[in-house]
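One structure, pasted below without further comment.
A single protein chain has been removed from this complex, and every other one stays in its place.
As written, the chains take the letters A and B, and residue 1 is the first residue of each chain.
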Amino acid sequence: MSRPATTPGTRDIELQRTGLTSALAETWKTPSGLWGALATVDHKIIGRRYILTAFVFLALGGVLAALMRIQLALPEARLIGPDRYNQIFTMHGANMMFLFAVPVMEAVAVYFVPLMVGTRNIAFPRLNAFSYWIYLAGGAMLWIAFALDMGPDVGWFAYVPLSGPQYGAGKRADIWAQMITFTEISALAVAVELVVTIFKQRAPGMTLNRIPVFVWAILVTSFLVIMAMPAIVVASTSLILDRLVGTHFYNPAEGGDVLLWQHLFWFFGHPEVYIIFLPAAGMVSTLIEPFARRPAFGYLALVMALIATGILAFGLWVHHMFVAGLPRLGDSFFTASSMAIAMPAGIQVFCWLATLWDGTPDFKTPLLFIIGFIVTFVIGGLTGVMVASVPFDTQVHDTYFVVAHFHYVLIGGAVFPLLGAIHYWFPKLTGRMMSERLGQWSFWLIFAGFNATFFPMHILGLQGMPRRIYTYQPDLPWHGLNLFVSLSAIVLAAGFLLFFINAIRSARSGEVATDNPWNAPTLEWATTSPPPSYNFAMIPVVGGLQPLWENRDALSVADGLRTDRRELLVTTLAEAEPQAREASPQHSIWPLWAAIATTIMLIWSIFSPWAVVWGAIPVAITLIGWFWPKGTPEDES
Amino acid sequence: MREKVVLDLGRLPPHGMGTTSVTWWGTLAFMLIEGTGFALVIAVYLYLMSLAAAWPINAPPPDLLPGTLVTLILLTSLAPNILISRWAEQQDLRKVRIGMVIMSILGIAPLVVRVFEFPALKVSWDSNAYGSVAWTLLGLHTTHIITDLVDTLVLAALMFTRRGNNERRFGDVRDNAMYWNFVVVTWLPIYGCIYWLARL
Partner (left out) sequence: MIRAIGKTCMRAMLAALLADCSGWQSALDAHGPSAVSLKQLIIVIVVVCSLVWMLVMTTMIVALLRRREVRPATPSPHRMTVAVTGAVVATVLIIGTFTVISFLATHALGVAGQDDLTIRVRGLQWWWGFEYIGPNPSDRFETANEIHIPVGRNVRLKLEGLDVIHSFWVPSLAGKQDLVPGRSNELTIRADNPGVYRGQCAEFCGMQHAHMALLVIAQSQDDFDRWSNAQRQAARQPAEEELAAGLQTFLAKPCAGCHTIRGTAATGKTGPDLTHVGSRRTIAAGLFETTRGSLAAWIADPQTIKPGNNMPMVPLTPDELRTVSAYLASLK
């Protein structure tokens, strides 16, 4: 095929295969050493970094949980005093929700969505780098504050007036509010990148009904992030304003309202849990195909269920406020909507069961986690239906029953699929397999430990044990179960420890993996393990939902992209027809500078409102440096 | 895995404008985020208004003059804005350069008037919740104008350099113009809220 005279640059068709891969490697590579690490815009490097950081936060949050369980094992224990304990449970919740659960799902998406849709990099790669640094800065700020006895102590949802200027002494609540700002900037940035990648950078032929379910899940999740995070921006900003410059949003004495906080927070907070759960549901739909050895049952139902969940998620928030004194009729509407969201969840479960029914199970570790997920998530979903009922909730709200419920849906519903997905995608991420034996052991320890730890909490809640208490008195009948729970937590911790050991050891010396060790159907398995910097030597062309199962002998690809500049393909939204060969930015240190400038401005603004004015200047300078064109081949048009 | 070439991408353009451009979609996504944010603050305004016995709380309604002036300036700026978008599509460098200068001036003008708009609210942000939400609404929109103005100024400067005559820059100008339309359009419900709901 001859090249048209007008097209500049070297194109892939002019090179033999080895020449092609080495030219692409040269164009797409991240420079080695510290500079490369700081300036990379490769979604895989950033994604891996993100996943690792999130798991570090998981471990730290687990340590906090262990401390709580030790304190609660016996009545009126004196291990941890009330001030420290209140910081610990606040940190545990805030850390797990904002620094682990949402970021880890986004991180997995950052790594795998571009691969699954067949493109070379995520959209807005520099923004991706920026979002990681901002996330790291926010997490570091929170934990450093905690180490300095300045950790927030008002609960992960920081109700006013407790977190307000009158009762929230010091800077603890401000640290919390600003951590929110860091993590929400990071999450919003990643959400925008993912939406644009999924809309515009899919492989030719990947029409809407050929998009993998995981990618649909991420698309819906990203829209949830975009529409829900502004609510907590507004909430945390107005809280800082109340505390720092004397506004009265939450001061009933001057026309403000205490419940306004709850409305704003939970308008975000409810979609937040679906931001965590939907990617996990997408992971289940992904894993079930290679491990049931058949395509997932009910593609349309699964996708519609994800979309329905996303939409409904915005109509539930008042169920967190059932005892706050709102009108009864309004509350009942939210009972109906909260129960209704069980529908799309149920549909997905039925589709997964149907897939298993007609499939041939391969009982490897990822499938074990799927099974564990179904067992525990259904319990969590059912207790969710229970707390959705206003009268039921009046007894169990703010008790250990709710603690049990949300751990069942978060650990059972999100962490189990995540752990299964890590085992599944580990070879793609690192080039090595995780140990199957350690995987099975860690699964059973986690599964048994989790249920033994959290199931009794349902009973404790019904027996009158409220949440967020640093101790309880001996004349209450709770010490037996509490001791049992604390001991079971050891088993759970052991399971997680084994998982971490497995991951670390396997990354170094696990069995070397082939391109597609699980014989899985989606595009990320069409390239090497781990993928080269450019993902695919030639962009895949897709004709169905399971491309690697439909083309077992040869993968259809497209050629014609340049090799002397970073090019990827932009396609139409619905039909994925090729539209342009778009350039993808090279590595750049500006995202790091911009993140540093933003971090300084945000932390400074905890102490002074003028930070927003003066601190904005370095931010503007770094952003100008970021966007100023540098005359690279990618700038050509 | 073996590969079999079924498609040639070589004839595709190296850059797209409008909906083919990823930055266009990114701009749209940011508009969605900020629009949601504004909608929420307006919802907060309405919520606090519904709770109050009298609204505004302990303050007269804001002076109409500065706010209405800002509205007029912003609405007027839509005309050159739409023109510059068209010129950018045609990749007419000279006209785009002129247009960027005009848009820079039209971005500074409302800010000058806005300085007078804050005291015209006739209430302080720390007097009561009404003052807090009114100042916040106005402050958010001001931040909006400032960030887009900086964007416009930088882009204007860029158009006068040697890198200015590039299809990508024209695409940036179009995206910037689209964003300015958004800045103007979001002002209208905020204006209605601050100045007219207070007079109901």
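Going forward, a residue touches a chain if its C-beta (ideal position, glycine included) is under 8 Å from a C-beta of that chain, and two chains touch if they have at least 3 such contacts.
Not measured: the values here are computed from a predicted model.
Trainee: Touch partners of the unshown chain, restricted to the chains that are shown, please.
Mentor: For the complete complex, the undisplayed chain touches A.
Trainee: Tell me which of A:Thr27, A:Thr53, A:Asn86 or A:Thr286 is the one touching the absent chain.
Mentor: Of these options, the touching residue for the absent chain is A:Asn86.
Trainee: From the list A:Leu483, A:Leu573 or A:Ala620, pick the residue that touches the absent chain.
Mentor: A:Leu483
Trainee: Sort through A:Tyr274, A:Phe297, A:Phe369 or A:Phe406 and give me the one touching the missing partner chain.
Mentor: Within the whole complex, the residue contacting the unshown chain is A:Phe297.
Trainee: If the hidden chain were put back, which of A:Val396, A:Leu438, A:Val541 or A:Ala597 would touch it?
Mentor: Candidates A:Val396, A:Leu438, A:Val541 or A:Ala597; residue touching the omitted chain: A:Val396.
Trainee: Take the complete complex as the reference. Which residues in subunit A touch the chain that isn't displayed?
Mentor: Output for subunit A: 81-83, 86, 154-155, 159, 161-162, 166-167, 252-253, 256-259, 293-295, 297-298, 301, 323-325, 328, 331-332, 335-336, 339-340, 342-343, 346-347, 349-351, 353-354, 356-358, 360-361, 371, 374-375, 378-379, 382-383, 385-386, 388-399, 456, 459, 462-464, 466-473, 476-481, 483-484, 487, 546, 549.
The rule we apply is simple: only the chains that are shown with their structure count from here on.
Trainee: Hey, how far is the Cα centre of subunit A from the one of subunit B, in Å?
Mentor: Using C-alpha averages as centres, the distance is 31 Å.
Trainee: With touch defined as at the start, can you tell me which subunit B residues reach subunit A in the complex?
Mentor: Those in contact with subunit A are residues 1-16, 19-22, 25-26, 29-30, 32-34, 36-37, 40-41, 44, 47-48, 51-52, 57, 125-133, 135-136, 150, 154, 158, 163, 166-169.
Trainee: Touching subunit B in the complex: which residues of subunit A?
Mentor: Those in contact with subunit B are residues 1, 3-4, 7, 11, 13, 123-124, 188, 191-192, 195-196, 199-201, 204, 226-227, 229-231, 233-234, 238, 241-242, 245-249, 251, 254-257, 260, 263-264, 267, 515-516, 526, 537-539, 541, 548, 553-561, 567, 569-570, 573, 578-583, 620, 624, 627-629, 631, 635-637.
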